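The complex appears here minus one protein chain, its other protein chains still in place.
Which chain is which? They are A, B and C, in the order written, and residues in each are numbered from 1.
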Amino acid sequence: MNTFGRIFRVSLYGESHGPEVGVVIDGVEPGIALSEADFAADLARRRSGAKGTTPRREPDLPLIRSGVFEGHTTGAPLTIAFANTNTHSADYALFRSTPRPGHADYTADVKYGGFNDPRGGGHFSGRLTLPVVAAGVVAKKVLAETVAEETSGHVAFSLAARIVELGGVSRAAAEARAGTGPASAGTPEADAALWAPELSSAAAEGDSLGAVVECIADGLPAGLGEPFWDSVESLLAHAMFAIPGVRGVEFGDGFAAARMKGSAHNDPFDLAETHHGLRLTPSASNHAGGINGGITNGNPIVFRVAFKPTSSIRKPQRTASLEVPVAADGGGASAPGLTELSVPGRHDTCFALRAPVIVEAMAAITLADLLDIA
Amino acid sequence: MNTFGRIFRVSLYGESHGPEVGVVIDGVEPGIALSEADFAADLARRRSGAKGTTPRREPDLPLIRSGVFEGHTTGAPLTIAFANTNTHSADYALFRSTPRPGHADYTADVKYGGFNDPRGGGHFSGRLTLPVVAAGVVAKKVLAETVAEETSGHVAFSLAARIVELGGVSRAAAEARAGTGPASAGTPEADAALWAPELSSAAAEGDSLGAVVECIADGLPAGLGEPFWDSVESLLAHAMFAIPGVRGVEFGDGFAAARMKGSAHNDPFDLAETHHGLRLTPSASNHAGGINGGITNGNPIVFRVAFKPTSSIRKPQRTASLEVPVAADGGGASAPGLTELSVPGRHDTCFALRAPVIVEAMAAITLADLLDIA
Amino acid sequence: MNTFGRIFRVSLYGESHGPEVGVVIDGVEPGIALSEADFAADLARRRSGAKGTTPRREPDLPLIRSGVFEGHTTGAPLTIAFANTNTHSADYALFRSTPRPGHADYTADVKYGGFNDPRGGGHFSGRLTLPVVAAGVVAKKVLAETVAEETSGHVAFSLAARIVELGGVSRAAAEARAGTGPASAGTPEADAALWAPELSSAAAEGDSLGAVVECIADGLPAGLGEPFWDSVESLLAHAMFAIPGVRGVEFGDGFAAARMKGSAHNDPFDLAETHHGLRLTPSASNHAGGINGGITNGNPIVFRVAFKPTSSIRKPQRTASLEVPVAADGGGASAPGLTELSVPGRHDTCFALRAPVIVEAMAAITLADLLDIA
Partner (left out) sequence: MNTFGRIFRVSLYGESHGPEVGVVIDGVEPGIALSEADFAADLARRRSGAKGTTPRREPDLPLIRSGVFEGHTTGAPLTIAFANTNTHSADYALFRSTPRPGHADYTADVKYGGFNDPRGGGHFSGRLTLPVVAAGVVAKKVLAETVAEETSGHVAFSLAARIVELGGVSRAAAEARAGTGPASAGTPEADAALWAPELSSAAAEGDSLGAVVECIADGLPAGLGEPFWDSVESLLAHAMFAIPGVRGVEFGDGFAAARMKGSAHNDPFDLAETHHGLRLTPSASNHAGGINGGITNGNPIVFRVAFKPTSSIRKPQRTASLEVPVAADGGGASAPGLTELSVPGRHDTCFALRAPVIVEAMAAITLADLLDIA
């Protein structure tokens, strides 16, 4: 299903080397100010170019095709498209018969009976995260306006994701090494500088690195989510695992909780002054990541997403070919055979450098729908 | 939304101390042999009683209310209910005003405006996993029959979950310590014996433990799942995070993948004799957990689920009370106050001992729907 | 799909001669007062016994299985079941091989590969409208409370369906004939008296009659519904055509609109004092049935539903038998043959006498969901 959400509903379309990629968003509140300029900041965070990211650069200008009139959302489906302009397809011709390890070349071929668009990964390309980021911009506006409205401006919604570990080196360690302290900007460029030693070393080997992204959403009311089946964790994890390259998702203490005792993992309750008056609230300890029984408890929602290392590497890897190979003696061979593949082109050493804004977008899309249902 | 799935659709209902808990399953293939006896084995694996689990024991006999005629599924909605017979509600009266840390008492109260059934956790109770296990039994039958039919009996579907770590001690270490070797049965009783030292120690302290469950599904064809939004990981994680107490889900190498290099994490391709003939397949290394680009690749699907320690503990925890406390001097106090709570009753020291069959059930429900859509 | 609705979601289960029929309703607002007694009035309107209806009478006591605590809805799934107590299955044994004209015997057999429960029509039985009526009672309460709350009590929601034509005789003509005037109660008993001549005549012939039901919903705000695909007409018609035996649905002027000119069919706009102040409103002419462009305009929603004559008739009808017939000379015949069937048992001469409360229930279910989404 290419659609996610019950009320705030997001549908994606497009292929890496087709005419365009885009998104249709249904259920957007009418009256939200929106123009192309609103997308610039988040799109810049996703754009490639930092050390460790691929130099393919496209202007990535959002084209609003429906749902906006006189600078405001209309309430009708909102369509945002991005033209594909920098497409060199020749490189990818061989991937149908010789699938790249770690990519969807093989599974897409099986799923679609060989009719999928193989150029640049087609519909499986990371380029589909471009309309995801655009939908995230809209969702963030919906969240900010709804939270402000429902709390008469007393509470501000915030959402922030950043890399907390790359190539096995934590942000704290990288910051200590760089002497930047926790003030680093968290942009792909700043992060690439923080982890420059790891990135340089992996790039020199023709290899790649993974990373862990942490995301924190604050300002949402308690009471969102459902016990079955749409717990807040279920919905957020559903969205996160739709991002190409994600291997794990955890909330609050996450996998570490499995090694803790109940007395250490439970968040005791406190009383706190809120804008609703003195309220019983979970304590600031927040081992639960802001969620009990699948329902938000008013604490910040905290989760982490594990990204695998970039699959495309220069270093040769074994793969198999369905083409008929020519034997060394010049005779024909009738069976397909194993081969080695060095993925051509220039690739992200660590595509996760560009992932935080995508994680934010997916979180915003999910949370906007949750808030709309509540 | 209390329903999960597009074709094989599962709806849950019931409260811990209401008349019953149950499940309605829509989209079940007609003609599958099904009787109450088919549920016995899986229900036994979920039943409490092992060391480290709560002694509440109910007969848990499934009542088939619709969808079965002359011993076979009819294709119409299949309803299975379990009467609640062993309900002592008195213990739970105070949890509305004094919510238990780690539980949904507080969030349920907020979400439902104080109208939720608080007895035994109500609709948030782990007792809801009873109809989940029942639905899992049906889903496993659907999977087994469909895979057998589609492969003319050449391939058998298999699904198995077991605890791989409890209280921070790996299964391998526990088995080595116990001298059982990898032949241990994997029942709650056998597992409770394996990790007896950790369970005894925690129980003595009035505390609790968490665990990690690993699940492996084998025999499914390549090509299941969708790039957006219903990747196989998205759907499985959605279901897993609906199980009470889950904190993390990871596939294949999982979070460890974030610390690997691409050359180590990518699964190279092989050629293999399958029942379809010589085929290009991912290698047995299976770092990806059987999924590329959100689509099954034909390898076993492998994932792990982190369970938090049981929230209910005898050890006193701080919580807050919305009741008006009486001051020491006998005068009334107008503000609610903090208090300490020792959760009464007898509880699972590690409820995850009973979780493997629930993880299997959730996986089966998810995979049956995926297979039906394909 | 056995579920209808996005927020207020209704799932049906059960077979006519199985243990029970029932409904699970998800998304019910918490805090609505609800007890078994609330269902009595509507269930009585559906109950058989009037002249022209079948004498099968069951107590039809609703069993609330989940979702109610201390007399109020909890917000968790609400389950209501009705035991099947008066089931004589022997009559129905032959319908699998000799399908009844007009019934689902044949199509159910094809759809479910012969595994459907054929007794009393199984899941296709009109008995499934019993839980529909129960869900309607809940939906009516949700509508009444929501409208009252949103208008601070200034507006009352109302919903009423009644037969406007039976056996080709309009209510006005029948009332004139009976001298009752428009004050007739609209119960199955009163309606059976109004159309007694037609019912008696058809019953004497062993034949059956159809009818048209009109339904009017008033008090809903303007602005409900969506242009694509969930127009108010689309959703109401979706629900109406799920009632067994419905052949047509029309809104406002309906099919007559196709014979009108625009100047006669368009509703001019008026200005009216509403509880929101002086407002532009559509005029009282209401040719559109309260809906423009798929969206409610604030006028009463008006639609009509055509019910076919009861399919089960005593009068012999031609059907075919898949059983091997015995030829007149006593020899075996190898091919199936045509036969005549007089449907045994006692049946409604006009089941539509019991339909108004079902139409209301379906309308309430649909409108409650629309109001919840808005």
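Just so we're on the same page, a residue touches a chain if its C-beta (ideal position, glycine included) is under 8 Å from a C-beta of that chain, and two chains touch if they have at least 3 such contacts.
Note that the structure is predicted; figures quoted are calculated from it, not measured.
K.L.:
Using the touch definition from the top, which of C:Pro188, C:Gly219, C:Pro244 or C:Pro356 touches the missing chain?
P.N.:
Residue touching the absent chain, from the options given: C:Pro244.
K.L.:
If the hidden chain were put back, which of A:Thr53, A:Thr79 or A:Thr107 would touch it?
P.N.:
Answering carefully, the residue with contact to the hidden chain is A:Thr79.
K.L.:
Which of these, A:Pro62, A:Gly122 or A:Pro300, touches the one chain of the complex that we don't see?
P.N.:
Considering the complete complex, A:Gly122 is the one touching the chain left out.
K.L.:
For chain C, which residues reach the chain that was dropped from this view?
P.N.:
That gives, for chain C, the contact residues 1-4, 6, 10, 12, 99, 101-104, 106-108, 110-111, 121, 123-124, 128, 165, 167-168, 202, 205, 207-212, 222-231, 233-235, 237-242, 244, 246-255, 257-263, 265-271, 278, 280, 282-283, 288-289, 291-298, 306-313, 315, 317-320, 322, 335-338, 352.
K.L.:
In the complete complex, the non-displayed chain touches which residues of chain B?
P.N.:
So the residues of chain B touching the missing chain come out as 6-7, 76, 227, 373.
K.L.:
What chain A residues would touch the chain not displayed?
P.N.:
With respect to the unshown chain, the touching residues of chain A are 1-3, 9, 11-15, 18-22, 24, 26-27, 30-31, 63-67, 69, 72-79, 81, 111-117, 119, 122-123.
Here is the rule we use: only the chains that are shown with their structure count from here on.
K.L.:
Could you give the separation in Å between the centres of chain A and chain C, each centre being the mean of its C-alpha atoms?
P.N.:
About 47 Å, centre to centre.
K.L.:
Could you tell me the distance, in whole angstrom, between the mean C-alpha positions of chain A and chain B?
P.N.:
From the centre of chain A to the centre of chain B is 26 Å.
K.L.:
Give the residues of chain B touching no fewer than two other chains, as numbers and ranges.
P.N.:
Residues 1-3, 12, 111, 123 of chain B each touch two or more of the other chains.
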